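Sharing a structure with you now.
The complex appears here without one of its protein chains, the remainder shown in place.
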Amino acid sequence: MNNQYYSKLIFELSREGRQGYSLPPNEFVNFKIEDLPRQLLRQEGPKLPEVDELTVVRHYTNMSNNNFGVDTGFYPLGSCTMKYNPKINEDMAVHPDFVGLHPFQPAGTVDGALEVYYNLQHSLAELSGMSEFTLNPYAGAHGELTGLMVMRTYHESRGETQRRKVIVPDSAHGTNPASAAVCGLEVVTVKSLADGTVDVDDLRPLLDDTVAGMMMTNPNTLGIFERKIATIAAMVHEAGGLMYYDGANLNPLLGRCRPGDLGFDIMHINLHKTFSTPHGGGGPGSGPVGVRAGLERFLPNPRVVKVSDDETDGFMVQHGDDSLGYVSGHLGNFGVIMRAYAYILSLGRENVKQVGPLATLNANYVKESLKDVFELPIEGVCKHEFVFDGLKDKSTGVTTLDVAKRLLDYGFHAPTIYFPLLFHEAMMIEPTENESRETLDAFIEVLRTIAREARENPDMVKTAPHNTPVRRLDDTKAALEQIVTYNFEA
Amino acid sequence: MAYKYFPHTQDDLDAMLGRCGMKSLDDLYQDIPDELVFKREYDLPDAMSEAEVRRYFNELGRKNVQLTCFAGGGYYDHYSPSVINHILDRSEFLTSYTPYQAEISQGTLQYIFEYQTMMAQLTGMEVSNASMYDGTTAAAEAMMMAVANAKKRNRVLVSETVSPIVRRVLHTYAKFHGVELDTIQEKDGVTSFDDLKNKLAEGNVAGVIVASPNFYGIVEDYTGWADACHEAKALLIMHCNASALGVLKTPGEWGADVAVGDGQSLGIPLSYGGPGVGFLCTSKKLIRKMPGRIVGQTTDAAGQRAFVLTLQAREQHIRREKATSNICSNQSLMALYVTVYLSLMGRKGLREVNEMGYSGAHYLAKRLVESGKFTLAYPDKPFLNEFAVKTDQDLDLLATVGALNDINIGIRIADDTLLICVTEQRTPDEIDQLVEVLTNPLSTKCDCDDDNSPQE
Partner (left out) sequence: MSKIIDGLYYSETHEYVKVEGEMGYVGITDYAQHELGNVVYVDMPEVGDEFEAGDEFGAVESVKAASDLNTPVGGTVEEVNEALEDEPGLINKDAFANWIIKLKLADAGELDGLMDAEAYRKFIGE
């Protein structure tokens, strides 16, 4: 349901003289902003909307109807772990005893907040097999950057400043090399084998005393567990490098395997993937970074530490001298931290063990149910996700993009498409542990229908979507015209 | 084994495993070498019911103390209208991801387009992204942007009047990214123009970072700065308080190339420092050097107006190590916060918020100076709603007395200097009470034993 009037741009709903706010009276009006030197004030007010409260509410409510979220339906976006975002987490994130805390309140007035922060640090350490965590990084990419900073600081503390190379598999997400570059490291690519796992023979000659470390996900971007991980870690350690674990694909390991036990030294976790905090249209996220014993002192400042006496546990904010420095204003995205800890408490030690296995079961179930109509380039058991290389029947001319768009017509979000780059028509499917067999069956049925449509009525698939709020968009026009703000003069 | 987040019945498990040719969940992990499998119990609490989770946070919440906030320093206690949380709770917004499938993401794409427009209006710049984490990292991104733009020059100057919270993040990024970060001296609470000119003359400068208002709350006069920077081919980067941009001269008007800061002051709760939303606005000329996601207007196959992520070829998922930044986030939900806030407040509301902060802060400053126990740290410098005062009294003691009276008196920025902020949230009574605590601490009534705090 959508109202054309209210879905216009908010600027188009603006009428001079309307207002959507109320403020208490100013009791000290004899102090006037006009007393500031004129050259320090803006000459013309910003063109912001003038709208009444109901218009604002209807406008954004109508816009929300043009959006699809996990709460709307199945969202099998590979590598993004679109799991259910429990409602209790949202309530806790805005808990009145936490939401008004100022980051620079006096010590002793924020003990509850510090305890949540500390407890989440330690739960993540236990779940991942690391020694200590920082929750300061604001997102996954920010965690990667922070983790690589830890890596460089470690080598520099040993006088090995020449270690500036980071090895990244060719299948890795683009963020890995981008983070390395921001961190002042040089990226060296290691090849994958036909089954998508790291080619150990290609890795061997890359290892020397200029290597700072290696970045990996496990399972990798194809959803395949890197069986030779122990060998790879031993080789990198032998050469004096550190192993970095990109936590993007941590979900299938929950309950079965810990990165720390696989030989990784530094890692980040995406709380918005594995620990159920909402993706919020792309953020805010949170990217805690964990390290193995011996690397704790390099973590970014400030840190939350426990100071216990005989009777009680206390917590304090600390700034260490060996730290790599500061990567955030304060202690990260605290609201996201509250949500993730609520999730861990809800799951408890019993249920957390089911997360990985059920996510893995769901992925394998979908894969096995569709591999007769979609091209499965890598056979065998997958973890939480897998990749199809387009429709099996290539004669129809229907591409992965077309299949993805047609899925929208049927009320499903599309998988991740054209990633990883190893396959031309990649579609990466990740159903999480929260999806029921009936949901998966419906999805499977629709994909089979689309495969049939591709043969019988390819044009309909190629022009999809047909039932969405808008049709296919002209990307080229957007890039060429670069209209990125509203034109008030038009 | 039924659990509220897992829909699998035993029947489901059997049927689904059967289709995969397996007998148990363990079979799904047959590819993991046994010695790598985690076998013991996790050392974690037992599962809690929803009521128990709530009780747990209620109990911890009681260990926090709710204080009337006179602290700023980059995090501001502004009022957040009720409408905002209700809109943010629309789970079509909350539970979606980056709008890759534009046809079913027009809600997110459209509000980001509106956000970009509003931030461009506030900063006086031409383009904006919605991808920065917070004000400190937005400044770091702008610093790296300046260096990328300059190609061979790698020196960036930052004023000593930029918040130390921002400067220490800049320092960290600079160290790893190979940026030579140098400071421009402060003189009487403002940045020395002479020192800027001297340091520009030394050469190799890619960018200059200043603040408005600065860390001491002072509104600096940057007349001539943009010309001086541009003559040296350096970008002028201005770190701003977003709310204050409703009244203060904009980075665009000063001739700056990049405006950065945190949008938290536009109605986002303090939430112990996060999440906020960094903003980064610049000119069209520099759009390709700008990190993060950008939404552009286009048309769909039926010719109607629609919005889409654009200029993506600059980004990390395509350019890998050559990308302008490693940022993948869209700080969307927080950008929505700001967008709804600015829709409600409009130009007039934002101005009133600033007027109330200005009036309250100047009233408070006057009272403190009149008491004879405080002096303004920079008496002849203009400020908006935040200012620094000096005193001979013990600031730790004042902070403690303040806390006992449920007041956060401000931020101690030197042994004898306190940074105080007044927003529209502070009532005349609260301001008078702060004056009482600060000027007469030992006789201030301590109501710490009264059981009147709301959470008890």
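We call the chains A and B, going by the order they appear; numbering starts again at 1 in every chain.
Here is the rule we go by: a residue touches a chain if its C-beta (ideal position, glycine included) is under 8 Å from a C-beta of that chain, and two chains touch if they have at least 3 such contacts.
Since we're looking at a predicted model, the values are computed, not measured.
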- In the full assembly, spell out which visible chains the left-out chain is touching. A, B
- Task: Sort through B:54, B:305, B:319 or B:373 and give me the one touching the missing partner chain.
- Result: B:319
- Item | Omitted-chain contact residue, chosen from A:54, A:193 or A:480 | A:480
- Item | Contacts of chain A with the absent chain, listed as residue ranges | 418, 475-476, 479-480
- Note on the structure: Per the touch rule stated above, chain B touches the missing chain via residues 288, 311-314, 318-319, 322
